[in-house]
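See below for the structure under consideration.
Removed from the display is one protein chain of the complex; every other protein chain stays in position.
Think of it as A, B and C in the order they're written, each chain with its own count starting at 1.
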Amino acid sequence: MGTPLKKKLPKKPLEVTIAGIKFRNPVMTASGTFGYGAEFAPFTDIEKLGAIVVKGLSLYPRQGNPGPRIVETPCGMLNAIGLQNVGVDDFIEKKLPLLKGVRTHVIANIFGETIEDYMEVARKLDGVKGVSALEINISCPNVKKGGIVFGTDPQEAFRVVSAIRKSTSMPLITKLSPNVADIRVMVKAAEDAGTDAISLINTLTGMVIDVEKRRPVLATATGGLSGPAIRPVAVRMVWQAAQVAKVPIIGMGGIMNANDALEFLIAGASAVQVGTASFIDPDAAVKVAVGLEEYSKKHSVSMKDLTGSLKLA
Amino acid sequence: MGTPLKKKLPKKPLEVTIAGIKFRNPVMTASGTFGYGAEFAPFTDIEKLGAIVVKGLSLYPRQGNPGPRIVETPCGMLNAIGLQNVGVDDFIEKKLPLLKGVRTHVIANIFGETIEDYMEVARKLDGVKGVSALEINISCPNVKKGGIVFGTDPQEAFRVVSAIRKSTSMPLITKLSPNVADIRVMVKAAEDAGTDAISLINTLTGMVIDVEKRRPVLATATGGLSGPAIRPVAVRMVWQAAQVAKVPIIGMGGIMNANDALEFLIAGASAVQVGTASFIDPDAAVKVAVGLEEYSKKHSVSMKDLTGSLKLA
Amino acid sequence: MQSIESKILYNDMLAEGYFRLGLEWKTPRVKAGHFVMLRVSDGMDPLLRRPFGVYKVIGAKGSASKGTGIELLYRVVGRGTSILSAKRPGEVLGILGPLGNGFPSPRKGLKVVMVTGGMGIVPLYMLASQTGGILLFGARTKKERFLLDGFKGPGLKVKTATEDGSMGTKGLVTALLEKELAAGVVVYACGPLGMLKAVSRMCSDAGVRCFVSLERSMACGIGVCLGCAVRSVNHDGKENRNYKMVCSDGPVFDGEDIDWELL
Partner (left out) sequence: MQSIESKILYNDMLAEGYFRLGLEWKTPRVKAGHFVMLRVSDGMDPLLRRPFGVYKVIGAKGSASKGTGIELLYRVVGRGTSILSAKRPGEVLGILGPLGNGFPSPRKGLKVVMVTGGMGIVPLYMLASQTGGILLFGARTKKERFLLDGFKGPGLKVKTATEDGSMGTKGLVTALLEKELAAGVVVYACGPLGMLKAVSRMCSDAGVRCFVSLERSMACGIGVCLGCAVRSVNHDGKENRNYKMVCSDGPVFDGEDIDWELL
């Protein structure tokens, strides 16, 4: 029962290093759930976060999908935002400056519809001050390849990550889709392509139907399922990924509190991201960090030592 | 808003025909959640069900996994029962007779660890009076093939279903696993192998960790996620399956009430199965049937016409 | 904008299925048309907060918005509101707010005409108390009359239309509006989508400026999830449309800026 892994706690037990970057704690916000960061300043102390991952950025601004774009589901929600965003140029010019002076890492989540798109976005962000790393969202359909999704085909995943690897010297985090039969194959593909870290999971594809109208609730028919409903699937995938991964893993999916975050760390994640929870409580991610600190003290264990500490029977 | 699909209702608007079998209504109980049927007689009128699908049967009795075998999750539960069952012989001799005279269809869910196992179980059930059809659970690891799961590899799925097809003249329902990237490929494989119907979804693989003990809660580490949490994923998969399937589809995953069942029918299912809900309310499946009847009257629509009636924008 | 835990002061049934909820809040800097996101359950189902317009500020003197709390008026329509209706004084709820842009003040000299249907009356209480004018109240039956209780405002006149004719004119509230549309008028409307669409078109046709308060399903309420999008029309002659967020760009919009086709 909770035997301490180490008796002596390091000076900064919350600190973790991923892809050469030091994070003050392993708690990040998940892309698409924290805007461009500054929006949360009225509600929470964003400097207490390990990192802010901003809304997915594309080469050009995107309008996104028609509404309805969201619908609540049991212990979760579906979204079909359609990756609406200001575009990488406006991000650099208008959004990033709002975070100037804020002492936390900013990670830019990027996506494209072609490999060239991805490369171009990565190039534009290369060396931009105030951006610490890129997170590549590969859960997008490759329009050139007839819409097959980069994130469910290991070869496509390899190609897009390799291409980005060549376009930037920034640390790369590849964000995996859970809509696959074997996540380990995707981990390997991303590693082979030179990613510095893996993050998972993105949303599970789901659908809700309005039975009175006999129509999908979302204008796009299907959407991405997030929130506590998906947590058991996410923890399982992080655990599976950790069995094979050589690079650090950032885990997410339904984290509502520190206890949930601990499941991911113990399963093998070096850091976590808090997504949907920020909608319900804009201070949720910071509360997770506070809870991790308490656990660290109580059990006299650093986050680093906690990672992958799962004992099997 | 709910324009009736047809003005004139057939005489038995709830009746559906699948694999040549007439069911009084499209509501079945899901395997593993309704025992061998008779257990529910004190709580519900099992004759009001379209069919009872019994606990998965194997060639020999199975003891199942050590405990803990279940754990609650947000709007769901994980189970790792390990397919404990009395074995096909005891089922035929001891369990089936308990349902004698009960006027509803009994469907035998079967599984094995090798193709030969599956074939043998199917052979034993062939022509057994009181069993209307076989449902093949292919979410099992093929021990001969090093544990790869029949249900996530289309070739393996094809092989096992073809083999069973040759072992029995009974109607076959192939039950698909949701732990795949593209459910349509699995639908095709089962169809090519000669299945008469498809049922989906089985459970999503998940994991819960006890962060105080730093151990998985389940003795087997991972388990199968069921309940309302997975419903949006299940509805999406049924809808995708319906795009390509030529045989009827039986939909399930998190159905708690008639409204949920309607989502599956509208998405393309010809019938539904109620699983976890029976634990929470042993009368849940019958209540679903009652609710479907009300909807049928209110909207003047038969179940048959409802199937696949989803309108896209 | 604040995220606070607020004590329930009262949660009284006004009529079958209608409640007024008093919430303690030391410094609610609330403007007419603002809304709040309420956490109706500590559990994870229902998961998301629910949006509610602010009916009035409790303990406010005159039209000043300072007070000691806020009052909401809500109708039980689903699980969230049903859970809410079972809450008792002394229990605590999470409030996020005040949110949204609120109603723009009418230009001096313009005559204010307010059009409401059902619970659409909520955000207009504060506006009416400040601007007065004409309130066109649409309801299904006279049973919804209580929604008008306590409405006041400088020279406020109320006209009613009920669908069943049990109070005021029989028919839709838009029929009442017809007679009020004239130069020098500005319209504020809140209610069901169909009504807002009609009001907006009528105003457009009459050349009268009209502000509508919209409702969309919301997850965050603060403009970050991008879930509550409505398409807006740019009046630059080009087919230039883009999405506005009801929570942060609205909920109040100029009726002419909304792409009603897509709603």
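Here is the rule we go by: a residue touches a chain if its C-beta (ideal position, glycine included) is under 8 Å from a C-beta of that chain, and two chains touch if they have at least 3 such contacts.
Owing to the predicted nature of the structure, the values given are computational and were not obtained by experimental measurement.
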{"item": "Listed residues A:P74, A:G112, A:P178 or A:G308, member touching the removed chain", "value": "A:P74"}
{"item": "Footprint left on chain B by the chain that the document does not show", "value": "32-35, 39-40, 42-43, 55, 63-72, 74-77, 79, 81, 84, 227-228, 256, 276, 278-283"}
{"item": "Contacts of chain A with the absent chain, listed as residue ranges", "value": "74-75"}
{"item": "Chain C, residues in touch with the chain not shown (by the definition above)", "value": "41, 43-46, 79, 83"}
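Note that only the chains that are shown with their structure count from here on.
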{"item": "Two chains sharing the most C-beta contacts", "value": "A-B"}
{"item": "Chain centroid nearest the full-protein CA centroid", "value": "A"}
{"item": "Inter-centroid spacing, chain B versus chain A (mean Cα positions, whole Å)", "value": "34"}
{"item": "Distance from chain C to chain B - Cα centre to Cα centre, in angstrom", "value": "46"}
{"item": "Touching two or more other chains - residue numbers and ranges from chain B", "value": "74-75"}
{"item": "Per-residue multi-chain contacts in chain C, two or more chains", "value": "44-45"}
